[in-house]
Structure formats: C-alpha cells, structure tokens
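Mind having a look at this structure? Questions to follow.
As you look at this complex, bear in mind that one protein chain is not there, while each of the others sits in place.
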Amino acid sequence: MAQKTADLTVGLFMVAGVAALLFLALQVSGLTPKSSEDSYTLYAKFNDAGGLTPRAKVSMAGVTIGSIRDITLDRETFQALVAIAVDGSVDNIPADSAAVIRTSGLLGEQYIDVSVGGDMESLADGDTFYTTQSAMNLERLISNFASGQ
Amino acid sequence: MSVAKDPYIELRDVVFSRGERRIFDGLSLQIPKGKVTAIMGPSGTGKTTLLRLIGGQLKPEAGTVMVAGESVPDLGRKALYRLREKMGMLFQSGALFTDLSVFENVAFPIRVHTRLPDDMIRDIVLMKLEAVGLRGARDLMPAQLSGGMTRRAALARSIALDPELIMYDEPFAGQDPIAMGVVVKLIRDLNASMGLTSVLVSHDVPESLSICHYACIVSGGRIIGDGTPEELQNHPSDEVQQFLKGRPDGPVPFHFPSVDAAADWGIAGPGQYGDGQ
Partner (left out) sequence: MINRIVVFGRHGREMIESVGRAGQFLFGALAGVPDPRVGFPLLVRQIYSVGVLSLAIIVVSGLFIGMVLGLQGYTILSDYGSEAAIGQMIALTLVRELGPVVTALLFAGRAGSALTAEIGLMKATEQLSSMEMMGVDPLRRVIAPRFWAGFLSVPVLAAIFSVVGIWGGMLVGVEWLGVFEGSYWGNMQSSVSFTTDVLNGVVKSVVFGFVCTWIAVYQGYDCVPTSAGISSATTKTVVFSSLAVLGLDFVLTAVMFGDF
C-alpha cells in the first residue's frame, strides 16, 4: 500500500508538470490551440518598415488578428515587403483596408494596425494591401517640425 | 595440494597487489566440488580478497581463476552475472540492504532471478529465516538488528536461491555459543543435503575444523598448509602449528608489515628514522 500511495503521488506530480507546461503554453505565451494552417497570407509594402519585427502582432480595432511572418526587401520598388499571417476566421477584410504601422505606447513595440475600409470585396490569400502608412519616425517628425515644414 | 579429483574452483599462480603491497604472490588453491573447504589465516592476509577474486569483483594481475570450468577474469559482463547467480556470498559486514526489511532482504534475490508467485516466495523466505532462527524478526529493518542477527539474516539471504557455491566470510563472528552451534549445523546440513560447494573463511579454528572436509591456511601471500583436518593437526610445519594453537610467538607475523619498532619509537637504532635527531 506504501507503493500505491507513492504511485499516486508520482502520478499527480507528473500530471502537475504537464498542467504547468500547458499553462505556460496557453496562458503565458498565449498559444492558441488553433493550427497554423488555419491562416492565410496577405502582403503589404511600406516605404519604411521602421522597427517592425517578425512575429509582431497585427490587429484590427485593437484585436489581434494575426502576426507578421517575415519582412523582406522588394528589389524592384525598394520597399519593405511584409508578409502577414491572418487568422482564417477573419476572412472578410475589405479590399480597400489600409495597413498602418503603429507603436504601442510611446516607446513600445511596433505592430501593424489594419484600418477598415468600406469595399464589398474582401482580401483573399496572397493579396496585397493597396494603401499603407509607414512607421512614424520620431526623428524625422522632429526635424520636419524644426525646419518648419 | 589437496588431491581434489573434481575441483569446482581452481586458482593457479595468482598474483594480486593492493597498491604497492603484494597480497598474493603465486597462490594456488583447489576447492573440491560438494565439500566444505575452510580457509583460515591471520587477519589481513587477504582471505576476503581471495573470495572477491573468486567472485570476479577483483581481477588478478597474473594467474588463473577458474570457477565451474570458466575463467572468471576473462568472462564478459553478462556471463559473469550469470555465473554469479550460481554463487552465494555472505559478506563479512552482512551488507543487508538498509532500505528493505529483513523479509524483503531475503526475498530480494528470489524476486530478481525468478518469477515465482508471491505466496511461494513467502514460504521460501520464511523457511530460510526459520533456519537461522529469525522468523520472528522478519518485519524488522536491518538497523534494528544486532550484529549477530545481521549476519544470520545475511546468511539466510545468501542461501535464498540454493546456490551451487556458497562463500561464507566469517559466519561465526559475533555469535553466541547457541547461535554459533546453529550456524555450524546449518552449514553442515546445507552441504550434506544439497551437495553445496562451501568455502568457509574463519578464524575459529575448532569450529571450522569440525565441519570442513578440507582446510588451508593462508599467510604471507601463499598457502602455508592444507589438507584434511587430521592432516593439518599433525602438520609438520611450525607456522601451521602456531596458527592452530594460537601461540603469539612463532614464524607467523602478527603485526602488519612495518619498519623496525625501535625506529618507529625514535630509539637510536638501524631504522630509517633513527638518525634524524
């Protein structure tokens, strides 16, 4: 019977370990059990990607709807080409929506905010945002202001 | 040499050293099958070491150690462990597993090497414990036993699997006269009823000689005398007679090898340390 209580506590111990790991995955890192296949890719071109990094969030009306997959240079237009993975459930982004790079807080991370348009058609997998707004560059803003433009 | 026709164990020209100190220097010994062989000798001559050589826990630097027709030092791991299943060894310290009760200690080798059902194991264990007079102590832990009880429990464990060969390292030490009688009788009965080959290491000359078929005396890294108990009693060698009679003075050294006593105490003399002051 001593063996039995040992068996039981060890079983509980292992379960607690798995539960802790699940907690770290779901609650701490916000991993959703949704599979990554359930998303589609949109592209956006920016004149200046600023401090945008892969894995940064993409939101709409403040709600996260996807993340940035990667950022490359478009060799023809010399713009930053950003690939965005959007959740499959958000499949009705109007085609004339704009992708805007914003900063969370004054000094926080940069992310892409999608400001909603009014078109009846939606963006589909592989489409590109027509309108974009590049990162707000604090230095440039200040120098513009100083030179009175 | 004892004229054993069918030696179960045979050591030939064994050389073994511990560090600088040579324990055995060309020792040869034959242990006959199905008999009780006593190995006697002064403390620290290497009787325990001899048993470890036979069990394959130590390897000789030269010479051969044959057990049941196999050369022990040359055996691979698997073969060695298989051979050891046929051996039982009673350690000088008992070496009971401190985290198991007396019952579980005796049951340990049975559980490991057989797949007997629990009630059968129980019967065997209680039988073995009964034989050493410890059936009532089955639920005690080793820490709760006295020295003599520890040794008897260990004895029960070493015979649990009815081995072919059993080596007893000092089974009589710490036993009262009654327990001693029980152990002596047990060793003799085991040998008689099951034809075990028994190797008995002991200082107790009368007890050992009373149950052994052959005896040999080890001293100074070699065998100084061997034969049947009667042959030994009438052995011509001074060394053998001194050991058997327990006389302090004689050719057998009582002291551990050391520099000259006078030198150690700093009395002027020819010693290594004498000329310092």
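Should a chain be cited, it is by its letter among A and B, assigned in written order, with residues numbered from 1 in that chain.
Please note the rule applied: a residue touches a chain if its C-beta (ideal position, glycine included) is under 8 Å from a C-beta of that chain, and two chains touch if they have at least 3 such contacts.
Because the structure is predicted, anything quoted here is derived from the model rather than measured.
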| item | value |
| --- | --- |
| Chains in view touching the one left out | A, B |
| Residue of A:21, A:73, A:124 or A:142 touching the missing chain in the full complex | A:21 |
| Contacting the left-out chain in the complete assembly, out of B:11, B:89, B:102 or B:232 | B:89 |
| Residue, one of A:9, A:89 or A:115, that touches the chain absent here | A:9 |
| Chain B, residues in touch with the chain not shown (by the definition above) | 55, 57, 77, 81-85, 87-89, 91, 93, 95-98, 108-109, 112-113, 154 |
| Residues belonging to chain A that touch the chain removed from view | 3, 6-7, 9-10, 13-14, 16-17, 20-21, 23-25, 27-31, 55, 57, 64, 105, 107-109 |
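Operating definition for what follows: only the chains that are shown with their structure count from here on.
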| item | value |
| --- | --- |
| Distance from the mean Cα position of chain B to that of chain A, given in whole angstrom | 76 |
